[in-house]
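Here you go, one structure.
What follows is subunit A.
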Amino acid sequence: MQVKNENWKPLIVAFCCNWCSYAGADLAGTNRLNYPADVKIIRVPCSCRVNPMFILRAFQRGADGVIVCGCHPGDCHYTSGNYYARRRMTLLFSMLDYLGIEKGRTRVEWVSAAEGQKFAETMNSFVETITSLGENKRLEDLRCKTE
Partner candidate 1 sequence: MQRIGVFVCWCGSNIAGTVDVKKVAETLGHEPGVVFSTDYQYMCSQSGQDLVKDSIRTYNLTGVVICSCSPRMHENTFRKAAASVGLNPYMVEIANIREQVSWIHKDMETATEKAIILGRAAIAKVHLNAPLIAGETPVTKRALVIGGGIAGIQTALDIAEAGFEVDIVEKSPTIGGKMAQIDKTFPTLDCAACILTPKMVEASQQENINIYAFSEVDEVKGFVGNFTVKIRRKARYVKEELCTGCGLCTEKCPQKKVPDEFNLGLSNRRAIYIPFAQAVPKVATIDPNYCTMLKTGKCGVCSKVCGVKAIDYTQKDEIVERKYGAIVVATGFEPIKVDKFEEFAYAQSPDVVTSLEYERLMNAAGPTGGTLLRPSDKTHPHTIVFVQCVGSRCDEKSEKGKPYCSKVCCMYTAKHAMLTREKYPDTEVYVFYIDVRTPGKNFDEFYRRAVEHYGVHYVKGMVGKVTPENGKLKVQASDLLDNRQLHIDADMVVLAAAIEPDKSARPLATMLTASMDTNDFFTEAHPKLRPVESPTAGVFLSGMCQGPKDIPETVSQASACAAKVIGLLVKDKLVGNPCVAHSDEMMCNGCSQCQNVCPYGAITYTEKEFRMPDRTTAVRRVAQVNPAVCQGCGACTVTCPSGAMDLFGFSNNQIMAEVDAICK
Partner candidate 2 sequence: MENNNLREQILFTANADPKKCMKCGKCSGACPNYDEMEYHPHQFVSMVQNGDIEPLLKSESLYLCLTCMVCVERCPRNVQPARFIEAVRLAKIRQQGENRLTPQQIPAKIEEDTPQQLLVSAFRKYTK
């Protein structure tokens, strides 16, 4: 194991669907609910737009955790998108686990537009998990290393 980098702060990419979770994040902001700045949100129309490639890409480029947020099952703006996302992510996460990637680097959370509180809490707990897991080494592309 390498020596812990003192300056290391987790880098977390959050994919949020436009209709529920992104609005939930907005609500967290409106209500001034704090969560770490390590979380960077990318807006997608629906959780089903999140391609496993995006997640691996984020890890490859140095993200330490990736979270996908969508509408609660049954509430999808597009009726079925989050159901597909749920299966895809379940399978992908299972595969990552199978490949020996630490559990907890990936997460799916359903956050509605009204759940600003939940959004903030989710992000806080996710950052905590990632912080305890430490740097993502296993999925990083070595070419992205800076000497």
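Candidate selection criterion: all candidates are chains of the complex that A comes from, given by their letters.
The working rule: contacts are C-beta pairs under 8 Å (C-beta built on N, C-alpha and C of every residue); 3 or more make two chains touch, one makes a residue touch a chain; residues count from 1.
What you see is a predicted model, and the numbers here were worked out from it, not measured in a lab.
Touching subunit A in this complex, out of the candidates 1 or 2, is candidate 1. Against candidate 1, the residues of subunit A that register as touching in their complex are 11, 13, 18, 22-23, 25-26, 28-30, 32-35, 37, 40-46, 48-54, 57-58, 61-63, 77-81, 84, 88, 120.
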